[in-house]
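Of the protein chains in this complex, all but one are displayed in their positions.
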Amino acid sequence: MCGIVGVYNHNHAAILAANAMFAEQHRGQESCGIAVSDGKVIRLRKRMGLVKEVFTPEELEKLHGHIAIGHVRYPTRGTSTEFNSQPHVVETLAGPCYSLASNGDIVNYHEMRQILEDKGVYFASSNDGELILKYIIYKVEYEQMSIVDAIKCCMRDIKGAYSTVLATRYELYMFRDPYGFRPMSIGKTEDNSFVVASETCALDIVKAKFISCVNPAEIIVINDKGIRNIENDPNEYRTVDYAQHCIFEHIYFSRPDSYQFQEDVFSVRERIGVKLALMDNDFMPDLVVPVPDSSNFIASGYANFKKMPVTFGLIRNHYSGRTFIKSEQSIRDESVSHKFNVLPHTFKDKIVVLIDDSMVRGTTIKKIIAIINQAGAKEVHLRLGSPKVKYSCFYGIDTPNKDDLISNRLTIEQILDDFKITSIKHIDLDSLLNCVCKPEHYCHACFSGKYPIE
Amino acid sequence: MCGIVGVYNHNHAAILAANAMFAEQHRGQESCGIAVSDGKVIRLRKRMGLVKEVFTPEELEKLHGHIAIGHVRYPTRGTSTEFNSQPHVVETLAGPCYSLASNGDIVNYHEMRQILEDKGVYFASSNDGELILKYIIYKVEYEQMSIVDAIKCCMRDIKGAYSTVLATRYELYMFRDPYGFRPMSIGKTEDNSFVVASETCALDIVKAKFISCVNPAEIIVINDKGIRNIENDPNEYRTVDYAQHCIFEHIYFSRPDSYQFQEDVFSVRERIGVKLALMDNDFMPDLVVPVPDSSNFIASGYANFKKMPVTFGLIRNHYSGRTFIKSEQSIRDESVSHKFNVLPHTFKDKIVVLIDDSMVRGTTIKKIIAIINQAGAKEVHLRLGSPKVKYSCFYGIDTPNKDDLISNRLTIEQILDDFKITSIKHIDLDSLLNCVCKPEHYCHACFSGKYPIE
Amino acid sequence: MCGIVGVYNHNHAAILAANAMFAEQHRGQESCGIAVSDGKVIRLRKRMGLVKEVFTPEELEKLHGHIAIGHVRYPTRGTSTEFNSQPHVVETLAGPCYSLASNGDIVNYHEMRQILEDKGVYFASSNDGELILKYIIYKVEYEQMSIVDAIKCCMRDIKGAYSTVLATRYELYMFRDPYGFRPMSIGKTEDNSFVVASETCALDIVKAKFISCVNPAEIIVINDKGIRNIENDPNEYRTVDYAQHCIFEHIYFSRPDSYQFQEDVFSVRERIGVKLALMDNDFMPDLVVPVPDSSNFIASGYANFKKMPVTFGLIRNHYSGRTFIKSEQSIRDESVSHKFNVLPHTFKDKIVVLIDDSMVRGTTIKKIIAIINQAGAKEVHLRLGSPKVKYSCFYGIDTPNKDDLISNRLTIEQILDDFKITSIKHIDLDSLLNCVCKPEHYCHACFSGKYPIE
Partner (left out) sequence: MCGIVGVYNHNHAAILAANAMFAEQHRGQESCGIAVSDGKVIRLRKRMGLVKEVFTPEELEKLHGHIAIGHVRYPTRGTSTEFNSQPHVVETLAGPCYSLASNGDIVNYHEMRQILEDKGVYFASSNDGELILKYIIYKVEYEQMSIVDAIKCCMRDIKGAYSTVLATRYELYMFRDPYGFRPMSIGKTEDNSFVVASETCALDIVKAKFISCVNPAEIIVINDKGIRNIENDPNEYRTVDYAQHCIFEHIYFSRPDSYQFQEDVFSVRERIGVKLALMDNDFMPDLVVPVPDSSNFIASGYANFKKMPVTFGLIRNHYSGRTFIKSEQSIRDESVSHKFNVLPHTFKDKIVVLIDDSMVRGTTIKKIIAIINQAGAKEVHLRLGSPKVKYSCFYGIDTPNKDDLISNRLTIEQILDDFKITSIKHIDLDSLLNCVCKPEHYCHACFSGKYPIE
């Protein structure tokens, strides 16, 4: 995951960026950073931790400037260190003058890095944002290319998912890979600041009005002459005819109040719930219970279709943080009872439909089912808002090794037995794709194994 | 508010206490502390901050012992400093050997403190927990009273609300004021540890089975001879015939998955929702929307009765923390947009019933209504799960000065005008009391002005 | 070692104490602390580190009060932790109301601690200051003794060296063990503040005029009625007829500008130098070089007697701190080259008399000699201002185990061979004692093995 933001033309660009990043905090809690330009120099602050911890009012005050880019990180490539956090900055004799933040994952990272290293380019991190930045700036500084041309070269050479913001001392660039894997939207505030973000909920928090998505392969530049969209045909760079949006953004990643890939996320989820309900025409549950909060709208769709209420039978403790004990295994055990508790006297002798968005390793849902069984449920029917996850993602989602995926490890029967539940159903891929308007514009490699890029 | 916990007979009593406190974190986020005894000496750690910040595994390891008491603090009396956080410890030549944590508020604090100070007793804080502790230990150390007798004296002399745990080096005492204002329950784990807590959700998290409430005026001692309940007639100490439980625990304070004052909290809330729905037989809303998360179950009650779904039209950002900007006024403005966002395309031209638990100052709900109006709602009807709050609480709730209460400042018509809403209704006191089994056992001074203690 | 200070009747007693402690910093660099009373409560701050690090202006401002006691610690008994640092404070229901700091070492520590522990007294440290404090306060609080009587009991029961200050909330007590092992002087400032300290240089720094030493077994009380000396015959408590001052205070511990045991320290050292010069009537050195700074005045005495100048051929780097490398052995190697360098072109082909105050383990002096030899010296004659150190000290000096003392490990011939020097001479004990006015008033157990207390 990860989330990016960009701000142009605001006196306190860093404060706007921090607000937008706070709205995207669910996309990454490991580290965060803001780079800001005042027209003369780029200042950077990045640290491990949450946005509100890293960016106190005192720190934000030091980041003067009218252009800002920001990033919240969920670790994909590279270890958990400040080095691998974003944005990255490139310094020359002219000072720190380019910075970049990107959301996604590069498929040919090692190959491209080697090519640049052979030319004498230095890498401080193993993060793909740095690769994109160094690639572009190498073209600009050593091959006298314009930034726009360098970005076009990048789209040709660097394969993978990237929704990217790049700030120079004077301009803000934004662009998205030709497949459009990760979302990216642009908005404008009443006082004419431009804001770009991974999710529209980040535009909402700073009261920026949604203008449009950044299209696959599109390059947008904002500078003191205004905003300029550079036409750039994505089909020149890709082997498929359509965009390949990540379907998981709708199922799980994006906030329900975001508008992604031209869909209301919560509506897609409600439609998924309806599809699941349609599969259950053979029995009537007593309770429809979501695993909060990610599955709430899938459960609404299911329950509304069944003309019954959603029961919030699992109470989630939103105070988070590390575990109290040290041993590795205990950590995982503790983490579920820390997060969820059951409503008293609610599950006793009930037929429960338990709704979750997806099942990857299956460890958490197994423990949730255990506490529901312990609460006396008669039957537990697990319904999942996504097909079986059978393949790793190489475009920005942190999925485990194929062998650790429960759908590759166990049959449905084995899972029923292991989890001690009555039934389990996944939405099928066709039904899922029917929940969005343009099914062919989506990547579903994690379910189907059909990877748009090798 | 505030929350307390106590643990007896566990090898890692401090870890159990920390877990239980984490489940009570919603009752106080300002500071927290644990005092632990290993039979020889009492160790204390308390700090400003959340339980998971203050009690890292490293810190918990240092707190060996089989008896622990803990406290999470929401500031009532006393400034926000470590001094005023709890537990308190009393030291003598025999070392640090008594510690105490209490939830509530003392009415005759200044008078009682003066009496003790005149006898040479020192106070390090202005916190009522310290008063109770010093009072009891003075009786024990200087008047050779037993601890149980000293607690009985305390019930006679010290007026107010207190649900209290007291640990010596060998024993754990727990007791509750004769009115039983604040909740307190006791449970037992499979391996025979006793756990006492403000809420049963704290028993659940450590897998302790609920045994019973601690009754008003009851004193319970646990030591190596087992658990002993000391009969103590509350009517000897109080001027009313019944307990005076805080009705606000059901409306707002307690977690919905707790069982308080012999009621399931979420059920009381659903009943409140039904009462509110019964008041609206003159129109049919398009959407029933709770202010999450405290009003979710009131909204369920309302919507279920109306045979319509709850719409989660307000999305709450659970990542919290300080504001990004410094100026006082801006803080409050930012805080609402930081916490809540509307679902896109949901409110447009809709008749909305907006459900909240209570209205104290009215500042937050006003801003929430503003963003709903901005989202295009046709009508907004505000429904409140509590009567008008017109009086300050002196028994443990941090209510503002009477003059700041919106119900004392504005008439309903003025509020409609100020908030720009169509209608506003509070549940009436009788209906509210009908939602619990024993209405006469509750304190409702904040609504009625009928204070059980002067 | 260690150093103590006390201040009575100054608006900023803690600042005066900190200044005095800074002047005594050479007596202990491990930790330091100040306890201060404002007449109502005693506040304590103690930490590992130097006085100027621990007591910033901000910290001193928090320590209001007109009575202060302070301590700088060089570790003798107990591990290097804050617990073992001084002053200690005793808390009762009346608050933190007694505090004490002591310089010295208790011989029957374990026995006395056991007696008190059997009576239920708690010990937080393994430091002898705490033993003295708890002993006295036990007598006061549980046996209703006056403080003065309790101190007298202490002198009877607790054996060893102690120069002690004790502050209550209203009074300052000071007393010294019946043998007077460690120094302690009292002075008065122009604005009528009393200051007590281990060394008179600490009186000088706060412009307090020296009044007198605190005599062996003497007890002095200062309160709002003035200063009162309680006559107390030391012979009632000791088995020898005279005081037993530590002769090493003159040789090494005290600062040369202090006036200790009725002698100017620098003068005693110069006399030692004369005695050493008298032993060398058989050759004329080219250079007389002290190991700076502790041996400077011994070298002056030697050189002046010989009518030749002192040569400061070893330059000392006064910036101190930890080593740059981790391995244990390397630390010691580095530490000498870090501290000392030779003047260039000075030692070449010269007959050098190298003067040091004492030789305990012999490791440092060996390395100093090596760099002098490397600088081309023709002959090196080592002269030592103290006799052979052959016995451990139990009265406050951190001497190593007997077996580690070089004088017990090697013969003079072996040392000459090992150090690669021409000759080595110690002052003999009689000559040393002739350097002070009252030889029989000194303890020289580390040289002679004659311990005044078993």
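The chains carry the letters A, B and C, assigned in the order they are written, with residues numbered from 1 in each.
Please note the rule applied: a residue touches a chain if its C-beta (ideal position, glycine included) is under 8 Å from a C-beta of that chain, and two chains touch if they have at least 3 such contacts.
On a predicted model such as this, the values are computed, not experimentally measured, just so you know.
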Where the missing chain makes contact, among the chains that are shown: A, C
From C:284, C:315, C:412 or C:437, residue that would touch the chain that is not displayed: C:315
Candidates A:94, A:284, A:412 or A:437 - the one touching the absent chain: A:94
Residue of C:30, C:157, C:171 or C:264 in touch with the missing chain, whole complex considered: C:264
Identified contact with the non-displayed chain, of C:71, C:113, C:255 or C:426: C:255
Touch criterion as defined above, residue of C:37, C:99 or C:296 at the omitted chain: C:296
Hidden partner interface residues of chain A, rising order: 41, 90-97, 120-124, 134, 137-138, 141-142
Hidden partner interface residues of chain C, rising order: 15, 18-19, 22-23, 25-26, 50-53, 55-57, 60-61, 200-201, 204-205, 207, 255-259, 264, 266-267, 296-297, 300, 303-304, 309-310, 312, 315, 317-326, 334, 337-338, 341-346
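In the analysis below, only the chains that are shown with their structure count from here on.
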Overall pattern in which the protein chains touch one another (line/ring/star/complete/other): line
Rounded Å distance, chain A centre to chain B centre (Cα mean): 36
Rounded Å distance, chain B centre to chain C centre (Cα mean): 56
Of all residues in chain B, the ones touching two or more other chains: none
